[in-house]
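First the structure, which I've put down as structure tokens, then a few questions once you've had a look.
Apart from one protein chain that is not included, each protein chain of the complex appears where it belongs.
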Amino acid sequence: MIVQTLDIGLAALVLTLAGYTVLARATFPAVVSYVAYGLLLSLIWVRLFSVDVALTEAAIGGGLTGVLLIGAAGKRRGTAVAATELDPTQPLRWAIMALCALAALALATVVVSLPDPAPTLAPQAMENIATTGLGNPVTAVLIAYRAFDTMLEKCVLVIAVVGVWSLACDRCWGGAPDVPRAVARGGTLTFFAQVLPPLGILIGIRIFWIGADEPGGAFQGGAILAAMWVIIMMAGLTDVPAISKRWLRIALAAGPIVFLGVGILGFAAAGGFLAYPHGFAKPVIIFVEIFMTLSIAATLPMLVGGAPIRAPRP
Amino acid sequence: MSFAPNLFSIVAIGAGLIFFLAGTCGLLRFPDTLSRLHALTKADNLGLGLVVIGLLPLADNVLAALKLVVVWVLVQLSGATVGQLIAQSTRRNGRTE
Amino acid sequence: MSTATLAGLTGAILAGVGLYGLIIHPDPLRRILAFNVLGSGVFLLFGIIARRGAAIGALADPVPQAMVITGIVVAFAATALAVALLIRLGAQTDPVVTQADKQDLARRADD
Partner (left out) sequence: MQASVAYLTGTDGGFLLVLALVIPLAGALLAFVCGGRQVERVVFCVMPFGLAVALAIALTQRLVGAPLVYLIGRWTPPLGVALRADGLSVVMIVITAVVMGGICSFASADFCTPEGSSESRAPFAFWILLPAVWAAMNTIFLAGDLFTLYVALELLTFAAVPLVCLDGRAETLQAALRYLLFALLGSALYLAGTTLMYGDYGTLDIVLLSQRVRAEPVLFVAAALMTTGLLAKTALFPLHLWLPPAHAGAPAAASAVLSGLVVKGSFFVAVRLWFDVMPHVPASAAMQVLAGLGVGAILFGSVEALRQKRLKLLIAYSTLAQIGYLFLIFPLACPPGSAQLVRDGALAGGMLQAMSHATAKAAMFMVAGLIYAELGHDRIVGLGNVARILPTSVLAFGLAGLALIGLPPSGAYVAKDLLLDAASATSQWWWALAIQAGGILAAGYVLLVIMHMLAPAPGLAAPGPAGSRKHVSRYQEAAALALALCSLLLGLFPWGNYLPLPQGSLSNPLTFKALSGSVWTILAGAVLAISLGRWDFRLNHRPLTRNLLLAFRPVRRTCLGISRINAELDARLRQWPVAGACLLFVLIVFGITLVVAR
């Protein structure tokens, strides 16, 4: 009973925040509301016993997306919003609201009437998990059963980085992106950036490492490592790397390249693309995941940083 | 599980929740940024601290208890930093609303 | 009502709210925000389906969970691309303010 009340309260809170995010007049409060929304959403995921998703949602869905959007809203403060689009007229607004309500209603009706017992692949996933040597079925789906989707999605990240970079001005090509900086050096943020990362990096590596058997994995661990790098750069302890740096490019592409390479080696070693050799599956998977974690840790800050805006130094 | 740690937990977590409630009220009702920050850091600090203390006896083993403490320390650290940054930014921009 | 059903209904409403915001707002940044609300609503639908598919040894069906993780990362990449476009567009349409700011920033960074 108490649990159910709490669930309903959580849902109500999430819906309120979402409503505020969409309906608020000013942009900045809407963004702040979205960040809170993302964090509460990960609690719903915990309640659904999807801890892996909760971790990802908190780190990427709420956290990094929040940083990105707050940064965008902050950069636009003071400059006029390009009013190229028209506000919809009032009747149109009502019509859209009605149609959206209808669509949501249809979705809700359908969700309630899904078949019982629900079809599931959980038993099959658990049956086959022994051959992968893993203990966490979500990791097994990501890296073994549906490895192809994951590999493709890693390539999506690289292409997104290329897309973001391509929005630089020609003069800035080869230069460095911008990360919001602390105002004063040697201030609180510097101290924070000196104290937190050692611990944060340990936690990131640990979350990646236990991901084989427990909730966690390359995405979640990589996201934490990425956050540490962002903090260090924000405090000004290291420079944002110029996009022409070879090591940066290798770090960004290493994940998909190693994944692809291991996949092709699978033809020879395990009789199929993206198949893992019998008995050696787990070491190979860990090997691939190391590079994936590295690439995620490099990619996410680059996506947050945006297009290079500083001309390369001669 | 004996009754004593349970009672201890209930009292500690309850006290923590009161701090959270007070902090939230302050965040919503206080007039300017600095006072709001003041209210918020109390919730972070004491509220979460009391909740963690309340949870400690319920932890399965020492490692889990240690993790709870680490969570508290990390929140302290980041809360303090963010509070400082917001305050600095407020002072710099001369905005108090 | 079980937690899963509640989450599913929440997801459906979130999708509707996000859809509304995405269509109604003239400001691209607000559309990006609304897209993220819409996306998370759709992900929650995956969540209820995963939870309903719980079986012995798994508290939730891992396949939809893995799809959501992939989806969240893809949505983040989409947001990053959209924000980058938005910022570049802002720099283009408002050259008086931003161009000077940027040069200033570039100078400071080079120092």
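Quick notes on this structure:
Think of it as A, B and C in the order they're written, each chain with its own count starting at 1.
Quick note on the criterion: contacts are C-beta pairs under 8 Å (C-beta built on N, C-alpha and C of every residue); 3 or more make two chains touch, one makes a residue touch a chain.
Since the structure is predicted, the reported quantities are computational estimates derived from the model, not experimental observations.
The chain that is not displayed touches the following shown chains in the complete assembly: A, C. Interface note: of A:Q4, A:Q194 or A:S244, the residue touching the hidden chain in the full complex is A:S244. Only one residue in the set A:V22, A:L107 or A:I231 touches the chain that does not appear here, and it is A:L107. Even with one chain removed from view, chain A keeps its contact list with that chain: residues 84-88, 92-93, 95-96, 99-100, 102-103, 106-107, 109-111, 113-115, 118-121, 124-125, 128, 144-149, 152-153, 155-156, 158-160, 162-163, 165-170, 173-174, 244, 246, 249-250, 252-253, 256-257, 260, 263-264, 266-267, 270-276. On the side of chain C, the interface with the absent chain consists of residues 15, 18-19, 22-24, 26, 28, 31-32, 35, 38-39, 42, 45-46, 48-49, 52-53, 63-64, 67, 70-71, 74, 77-78, 81-82, 85-86, 88-89, 92-93, using the contact rule stated above.
Everything that follows uses one rule, which is that only the chains that are shown with their structure count from here on.
The distance from the centre of chain B to the centre of chain C, each centre being the mean of the chain's C-alpha atoms, comes to 29 Å.
Once the centre of each chain is set as its mean CA position, chain A and chain C turn out to be 10 Å apart.
Looking at chain B, one finds that none of its residues touch two or more other chains.
Residues of chain C found to touch two or more other chains are absent. Touching chain C in their complex are the following residues of chain A: 3-4, 7-8, 11, 14-15, 18-19, 21-23, 27, 30-31, 34, 37-38, 41, 44-45, 47-50, 52-53, 56-57, 60-61, 64-65, 68-69, 71-73, 75-76, 78-88, 93, 96-97, 100-101, 103-105, 107-108, 111-112, 114, 118-123, 125-126, 137-138, 140-142, 145-146, 149-150, 153, 156-157, 160, 163-164, 167, 169, 176, 178, 219, 300, 303-304, 306-307, 309-311, 313.
Interface residues of chain A facing chain B in the complex, by the touch rule stated above, are 182-184, 187-189, 191-192, 195-196, 199. For chain B in complex with chain A, the touching residues are 70, 74, 77-78, 80-81, 84-85, 88-89, 92.
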